[in-house]
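The structure under discussion is supplied below as structure tokens; questions concerning it will follow.
Every protein chain except one is present and positioned as in the full complex.
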Amino acid sequence: MMPTGLEAIASTDLPPLTRQRPRALWAAAAVIGLAVLLPAGVNQYWMQIGTLAFVYWVLIAGLDLIIGYAGQLAVGFVGLLAIGAYTASILCEKASWPAFAALAAAGAAGALFGFLVGLPSLRLKGFYFAMTTLGFSTIVTQVALGWERLTGGGIGLPGPIFPAPLDSPVGFYYLALGMALLATYLLRNVAFSNFGRGLVAVRDAEVAAEAMGVPITRLKLVTFTLSGILAGMAGALFAARQTYITPDAFTFDLSVLFFIMVLIGGRGRIVGPMIGTLILTLLPEIAAPLVMWSNFLYAVLLLLVVLIVPGGIAAFLERLFVKTAKGEGLEAPAPERLNAVLGQHASPKVLTLQGVALHFGGVRALDGVDVAVWPGTVHGLIGPNGSGKTTLLNAVSGFYAANSGRIVFGEADLAARPSADRAALGIARTFQTPRVVGNLSVLENAMLGAYRQFTTSFPAVALGSRHGVIEDCAIRQRAADALAAVGLRRLAHLRAEQLQHTEQRLLEIARCLVMQPSILLLDEPAAGLSHDEIEHLQALIEHIRSLGVAILLVEHHADLVFQVSDEVTVLDVGRVLAHGAPAEVRINPEVINAYLGA
Amino acid sequence: MLVTILVAGIAIGAIYAMIGLSYNMMYSTSKVVSFTPGQLGMIGAVFGAWFIGVLEVPLWLGFLGAMGVAVVYGFFTELVAVRPVLKSIEQHLYVLTTLAAALMIQQVVAIWWGTDPRPFPTLFGLGAGLASEKYWLPVVACFLAFIGLELFYRKTLWGAAFIAVAEDAEASRALGILDVRIRVVSYCLAGFIGALAGFMGGQLLLAFFALGATLTFYGFVPIAMGGIGSNRGALIGGFFLGILQQAANYFVGGVFVGVVTFAVFITVLLLVPRGLFGSAVARRV
Amino acid sequence: MKMKAMCIAAVLAAVSVALVAVPAWTQSSAPPLKIGWLAALTGPNSTPGIGQDRGIRYAADQINKAGGVMGRKIEIVSRDTQGDPTKAVNAALEMINNDKVEFTIGPTNSGECLATQPVIARYKVPSFPIGVVDSLIDTVKFPYSFRVSNNNTQWQESVLNYALKVLKAKKIGIIGDTTGYGTMSVNLSEQLLKAQGGVSITYKGEVEANQTDVMADLRKAQSSGAEVMVVWTDSAGLNSRLMNARAELNWNVPFVGHPVLGAGAVKPLLAKPENWKNVFNVGYRPMSFDDNGKLPEKSQKFVETVSSAGVKLDDTMLWWVGLGVDTIQLIKDTVEAAKSSKADDVKRMLEAGKTFNGVYCTSCAYSPTNHNGYPTDDVVMNRADSFRAGAYAIAPGYGK
Partner (left out) sequence: MPTLAPERDGALLMASDLSAGYGAIRVLQQVNLSVRAGQVVALVGPNGAGKSTLLKALSGMIPKTSGTVSFGGQDITRLTTQACGRLGLVHVIEGHRVLPSLTVEENLLLAALDQPASARRARVEEAYRVFPEIAEKRHLGAGSLSGGQQQMLVIAQGIVRQPRLLLLDEPSAGLAPVLIARVLEVVAAFRTKGTAVLLVEQAVEKALHIADRVYVLVHGRIVLATDAQSARAPGVLERAYLGAAQPS
């Protein structure tokens, strides 16, 4: 997974690839060396099985991004393989295109249909989405059968033949190996980049991803397109390896096989699915007599992986090779590191709510609320349960649309802006129950905050652009500073799900800081904190304020609110009950009654 | 010509509708959309054919035997494929485990029963031509199942308990209702209804191991149209799909029936994700 | 004490060496003649593969008992392809590279054959595919590939000649299933009939194999005035439903077409046994009972010897078993005639045109330009409902 030790990251100039643990680099070199020498050491049969494994891996590398990283259960991916295979074969056979041009065309066709297969994932989840991909692949086989003039129907047609040296089994082996390495390179670049982290956030914490401004629709579609390209090219290679394709070569069982290859490997990993692909290509050859039971074994394997070894091979390997260092625990925060994080970036903006009303069904959650939060000040918001505090926060951060009234931040009228743009405007928020991306490391979670400020495009990152790597390092450094600021410096490399509840709260705050916000919305940050943890929080809030960031603090912890706030508003049943300096509000009889629920 | 399309369409539509009822029965108590209803239909057809056709067991015993196997498979599905993944339902792991359960039964039947469609015996031998039993048996069974379920929900206390668990599992637990036991019973009942579809439709569909996959897909279309959880939606969606397919088969030709069905399926899903009668989706934050 | 342990170890070592050496010693000096058999023994259409498998193993045993081929024992190396093209290609690669087979038989379905032919051709291994698709045999693309069984055109000609010459039909309807094989056969029949001239195709349709109700389609064919229905589907279910629909429309028009019209699996699917009347499936003269119910003398002897050797015939087709036996026999004769099993020698010997007289392929002959060995006029029509012990009665009108 990610490199360990925060100090190692401090040197920003080295691109992440070379700074990966030497052991991983040596392992990768060994595997590639073995693959290059294989044809010499083994007969043509096992070599061609190797070719098949590489061809499948070109597809699985793309599918791993969809299932492993983005968590979209695309069950019917054989349809895209078929589209690539038929596009290449038809162009070569009927329009006598050169093989490499046909390969590129297969990639393009894969991109188009990958995009189309991705569209339903924007609205559908789980079973519904799995069903659409299954339906898609059955349709592809039926059209291949029915459109006889083009696809040769049941009789099928010959696959593309690559030019001279590559048409021999050995030559084609190296072509497939090359494509497999290219696919791995693309997968690695995206997986270890800003986009890879965004995908895992979409999989594990879609709400948090939206709050951080991750453009979920665009990210999903771009990922489906990339995996479509890989699947299409894999299809062309598959047709070339088979030398002849018929519709019944693209069976539902192959779809399930691809699905299991990713899952057995382990979600959100690269090496795991690679090994999964190798095993599931070799297994049927070794256990040929068991071929009758092959589907049954795949089903049992799928069940075992989900129920017993959710982490798959990757988790198993990690337990063996990667010793997950124990977190040494919380440190005293170092607020001075904040200057490096926020720098002079935070442009001061005023948040004003005028007459904001919002109701669900009969219940009037907010009933004409006026609140103003000035830059460089802390505005406390308190009130009994169900008074509308969190609703107000959700309205500002775009999860709810106000029925009437205006919310203005700086010059932007928020009503008009979609929720995903709020992060770009400089609005950052935490949640009542912390929403962190469990499977990402603490450092990666913090880096997610800067998703919107990452300028390199997806294709550029996929192809390993230097600029993308430099940007990534800058964000990594900013995240490291933010973690130090909140006291999580020594826990950077732990997975976020290993953190204590309070540490997860601080991680959320660090993530917000990395967004270099103009306003920070804190939703009950002190809940469940111990006494001295609250003091640390208070010091942190005061330091953030001193750097010109506006803070809207929703909190039950009365003495924290009254000590740190510059002004306090008390909400009750959706209306402003009292407003003013903390000292006056605290002794205001109405407030006490509201609190005691007289 | 219209008559043939209607009669065959309604007969097939009734089978899809019953598979839809099986989907709803499982969903109501577990909020899991499972891959196995189609396989239950296959079990009804294959085991019905085996008991009555091969072993020549009397009709009613063959019926009970086929239903029994489906109930046991329903129990197995809940125990192995649903219960362990209920805790992390938002990760949709149930898609994987129920898919595995479906593939297992399909492969076992393929190895034991063979891979060619085998005959399903005529049950009562009533009617001929368009009035043959193979057309109206599934329709009768479908309405009996639908009405039976409505009565069960409305008139019996156990039915009320089902609705309670479906509506608010936590409140039901607080009331002392054993929601786990209700869920197990619902999966067994779903097994019965699914197998009923396969058994009653056996003469139309024949006893074929790959029936499960087709019924799972075509049985899900009414659910997508009608909205998961609504039995009325499943019925209407089922009959609509049956007739649509027969018409497409006649006018457009065999190959493109799948394309037409998928086109209808995907448009409905994208326009009305919750379906026409579906229940509202919970608030996000 | 140590001594005792020592000598026990020595004895054990000696015994184990002996065990390993024994099999090698008894084997004749020459290495076994390995024949690869790509069979679909499970999966969708696996029934033909199972029948052919019985013939192949029976023939190999008989030959090995009689001393093998030039002293070399025949070893059948088989692997189940399940009718899946990818598995068939992998199986072929394994047999050729790992097991070093010198011949391959099969695969048994057209899709698989089309995928394996180019792969096998690249390794110059003589192969005997069993699919009927014409494009499987091509003396240029697949120089070492020969076919013992018939090709699709021979089936088509037998069926269409019977419809035109024996049944004397002027208006013909053609119906097939929507699989690749089905659509291809329906189009081929249409072309051949148009080339024939003097006959009108009143109905042409394709029906999905598991479409439950075919009444609508058949009613369209009936109203088109077709006098004979040519049927191309290998799905027993669809064939039975077509016959039942014909009976319900009481439209007594002969069905002429694919062998599976007479398959054992059709019988139980029929609403009434008489629905099987007036149905003629394409078959083979050597495997057909003549008018007084007797098989040709050579086939009768074959049936007796084979069933006495314990090979079951009642649940399969006799010609499948015959094809298996003939292919092994053909390999033996060719290798013995060429005195070598090298690919080029075998190819030269086969193309020399020496006719091979098998049970199923009674006069099988190849030439450098024709690698289809089956004699066309042995492809005849049978009466579908006359199925007995794997064979059929020859259809009326053949007489000679």
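Lettered A, B and C in written order, each chain numbered from 1.
To be clear about the criterion, a contact is a pair of C-beta atoms (placed from the backbone, for glycine too) under 8 Å apart; a residue touches a chain by one contact, two chains touch by 3 or more.
Quick caveat, the model's predicted, so the values are computed rather than measured.
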>> Need the list of shown chains touched by the one chain that isn't shown.
In response: A, B
> Which residue from A:G33, A:G355 or A:G528 sits in contact with the chain not drawn here?
Replying inline: A:G528
>> If I consider the whole complex, including the chain that's not displayed, which of B:L6, B:V80, B:I163 or B:V260 touches that chain?
In response: B:I163
>> Considering the complete complex, identify which of A:T151, A:N295, A:Q504 or A:S565 is in touch with the unshown chain.
In response: A:Q504
>> Which candidate, A:K125, A:H359, A:R417 or A:H556, sits in contact with the chain we can't see?
In response: A:H556
>> Please output the residues of chain B touching the missing chain, sorted low to high.
In response: 157, 160-161, 163-164, 167-168, 170-178
> Residue-wise, where is chain A in contact with the chain that is not depicted?
Replying inline: 384-386, 433, 497, 499-501, 504, 524, 527-528, 531, 556-559, 586, 592, 595-598
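Just so we're on the same page, only the chains that are shown with their structure count from here on.
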> How would one label the connectivity among the chains shown: line, ring, star, complete, or other?
Replying inline: complete
> Where are there more C-beta contacts: B-C or A-B?
Replying inline: A-B
> Which chain maximises the distance between its CA centroid and that of chain B?
Replying inline: C
> Taking each chain's centre as its mean C-alpha position, how far apart are chain A and chain C in Å?
Replying inline: 54
> Which parts of chain C, given as residue numbers and ranges, touch two or more other chains?
Replying inline: 42, 178
> Which chain A residues reach two or more other chains?
Replying inline: 145-146, 292
> In their shared complex, at which residues does chain C touch chain A?
Replying inline: 42, 79-80, 82-87, 89-91, 93-94, 96-98, 110-111, 114-115, 117-119, 122, 133, 135, 178-184, 187
> For the complex, which residues does chain B have touching chain A?
Replying inline: 33-35, 80-81, 84-85, 91-97, 99-104, 106-108, 110-111, 213, 217, 220, 224, 255-256, 258-259, 262, 265-266, 269-270, 273, 283-285
> Given the complex with chain B, which residues does chain A contribute to the contact?
Replying inline: 71, 73, 75, 119-120, 123-128, 130-132, 134-136, 138-139, 142-143, 145-146, 207, 252, 256, 259, 263, 292-293, 295-296, 298-300, 302-303, 305-307, 360, 394, 399-400
